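Below: the structure, in structure tokens.
Shown here: the complex without one of its protein chains, the others still in place.
What follows is subunit A.
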Amino acid sequence: MDGPQGRMEREGESHSMPGFAKPLLPTAPGVGTVQAKSKRTLAKPNLRNIVVVDGVRTPFLLSGTSYKDLMPHDLARAALSGLLHRTSVPKDVVDYIIFGTVIQEVKTSNVAREAALGAGFSDRTPAHTVTMACISSNQAMTTAVNLIASGQCDVVVAGGVELMSDVPIRHSRKMRKMMLDLNKAKTLGQRLSLISKFRLNFLSPELPAVAEFSTNETMGHSADRLAAAFAISRLEQDEYALRSHSLAKKAQDEGLLSDVVPFKVPGKDTVTQDNGIRPSSLEQMAKLKPAFIKPYGTVTAANSSFLTDGASAVLILAEEKALAMGYKPKAYLRDFVYVSQDPKDQLLLGPTYATPKVLEKAGLTMNDIDAFEFHEAFSGQILANLKAMDSDWFAQNYMGRKAKVGSPPLEKFNIWGGSLSLGHPFGATGCRLVMATANRLQKEGGQYGLVAACAAGGQGHAMIVEAYPK
């Protein structure tokens, strides 16, 4: 509807910072009820209100495409620059920078610091990097929340980055040991005797583990078992994946993915949009062979999230500071929880455990939530979580709860696409979820959003996002 026009309008917006908040048209197409709510706010006495002013991300690209020659801090820097540009925040006001990442480039293990320096932040602004698998940038954001809530900081940038186009591949342990020993060898004799121990198999490389360390099971394999445990068919999974791609395409076409900032890749064209959104047909998807449990599994390349490069960043402030600086924030960051469970059989059920917990903490129910943004690792994983949340048996026997929390209504669920279609740079997805929630609440006029995600290690996270009153 307001496709290209809307996009231009927003690009215009980003130049008129601060006080950019021109409310987007509340005509969210395809959304059910768009009634303005005026429920109580979730502010807590004696606690600072913490707000998100805005957030951006680089376009998320299939790994091995335009970002393939970059390093992770290049991508992270692009997100930081985009955030600076979008919010016009003075660099020296930023108290702290936190980034999440999963597969670390060993040269830039504190990627937050390298990116911040390159992006022109003050060298007096400390930065650290966190890792918590697919909820790394969620951890970055909640760390920021804690720093502000405890009065340590007022202005924090949180973000995440992942570059799957390049991963550290190591020499084998034997080779590394020999090389290190060679370093220490003093005489030619010692060196020769070390070299004489060399065997060809020393050269076989060590790839980063694709499997869960504790169980040695790949995530796709676990997802396939999870789908089977919840009796989710291949067709259901393909249908859900198709939904994700279709909704993402629609959101992209309508210019709703306003957190995306263009990125001029050195030596390549400017990248302006996500490139993994590919609505296909159920017939096409049905042709694919199972990717993990062969030959009869149900998880395929088409109903899984793909390896993605991308970075994201959000600007988080204490409310009074934001107002003093003349910002019109987008949302409050409210209660959040982290959960963890059996990394073998319940690896991807984090959202099921986290959702009722965070709702309880905030004193809300499922009905209060206007926008759900759940991380989509696999169609089967999302559908399993929906089924688990809707099961009294599961709640009673595995979660120690009296009754199920209920499953979120799909018309409020990931309606601008999700990780399956937009892509999933492990370390950067959390910020995308929060910004999608904030932007959806703004656009649709809702009050509460719920973000939830699962992560390797059998962990999970959920957070309540509250729309900033207009």
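Just so it is clear, a residue touches a chain if its C-beta (ideal position, glycine included) is under 8 Å from a C-beta of that chain, and two chains touch if they have at least 3 such contacts; residues count from 1.
By our rule, contacts and distances are computed from a predicted model.
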{"item": "Absent chain [UniProt protein name; select from \"GATOR2 complex protein WDR24\", \"AL3B1 dehydrogenase\", \"Trifunctional enzyme subunit alpha, mitochondrial\" or \"Neuronal-specific septin-3-like isoform X2\"]", "value": "\"Trifunctional enzyme subunit alpha, mitochondrial\""}
{"item": "Chain not shown: contacting residue from A:D166, A:D253 or A:D345", "value": "A:D345"}
{"item": "Option from A:I103, A:A149 or A:I293 whose C-beta touches the chain left out", "value": "A:I293"}
{"item": "In subunit A, positions touching the absent partner", "value": "213-216, 221, 224-226, 228-231, 293, 296, 342, 344-346, 384, 387-388, 391, 393-394, 397-398"}
